[in-house]
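Encoded as structure tokens, the structure appears first; notes follow it.
Every protein chain except one is present and positioned as in the full complex.
Up next is subunit A:
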């Protein structure tokens, strides 16, 4: 890693980058990501909010777009109009509407019913009627129910019990029982258990070590052994460490340098690693990781919900996570 100081976080440039997304609606890439649209809007909104400018994106247009994704037949949200309702899009919709103070637009009882209907006998959640299961969807369900104030309708033991069965011999968690430990899946399982107040299910030290071993000499983090470093793991790993109160097990300075070196200082945005193409996903998770590392000028982020901490605190949902103190500029 270069001993030169990396460039500081260029907040105005990244805000402009996020504002420009969606301008090229004839672009093939825009069409090929329509199945992720609501997720992308949530990533963009959270990123600008963490950078202190939530109002950089037009609120009313956003709220109306979210509502146009409502699937009246299913009682949930699809990723974009014409896409089937899905739990991932639904949880992103709820996060967006919460941050935009527009949750009153949602038919909460119907959404709760949709979410609960996706729980399987084993305790995991499917994404939709297609039946794909993943601990990510379990987390989406737990997060959404929690934010909507309906967590009490969930069978906590059944849900936590499924996560218990996903614990691998290395202390990590995968997408389902028997799947390889993966940092992103570790995050969703850890965060879900934090919301369910069942962190006692985790072997904290073994998992903490597995997470610490994601850091490579270059400073970046990977998601699995012998994979390349990637900026998004600066959130998946760091948030899990934050929930386990072991953020000091990561070399914060090297990780910060790595994330900052992945910025595109001409057109804005952050990439998965230095020199690569930027996208809104890595921009959010880069900025989110920096927030947890105490980078100056950023808002506090709740690592459990991956939303600005103030929204979660306002709902009385804050749990006992720990991030590095915010440094002065």
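What we mean here is this: contacts are C-beta pairs under 8 Å (C-beta built on N, C-alpha and C of every residue); 3 or more make two chains touch, one makes a residue touch a chain; residues count from 1.
Note that in this section contacts and distances are computed from a predicted model.
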**Missing subunit (named according to UniProt) among the choices "Dihydropyrimidinase-related protein 1", "Protein prenyltransferase alpha subunit repeat-containing protein 1", "18S rRNA (guanine-N(7))-methyltransferase" or "NADH-ubiquinone oxidoreductase chain 2"** = "Protein prenyltransferase alpha subunit repeat-containing protein 1"
**Prompt:** Considering the whole complex, which of A:170, A:201 or A:299 touches the chain not shown?
**Reply:** A:170
**Request:** Have a look at A:20, A:68, A:129 or A:320 and name the one touching the chain we're not showing.
**Result:** A:129
**Request:** Would you indicate which residue among A:16, A:110 or A:254 is in contact with the undisplayed chain?
**Result:** A:254
**Request:** Please give every residue of subunit A in contact with the chain that is not shown.
**Result:** 28, 31-32, 34-36, 73, 78-79, 82-84, 86, 117-118, 120-122, 126-134, 168-170, 174-176, 178-182, 205-206, 208-209, 212-217, 219, 224-227, 246, 248-251, 254
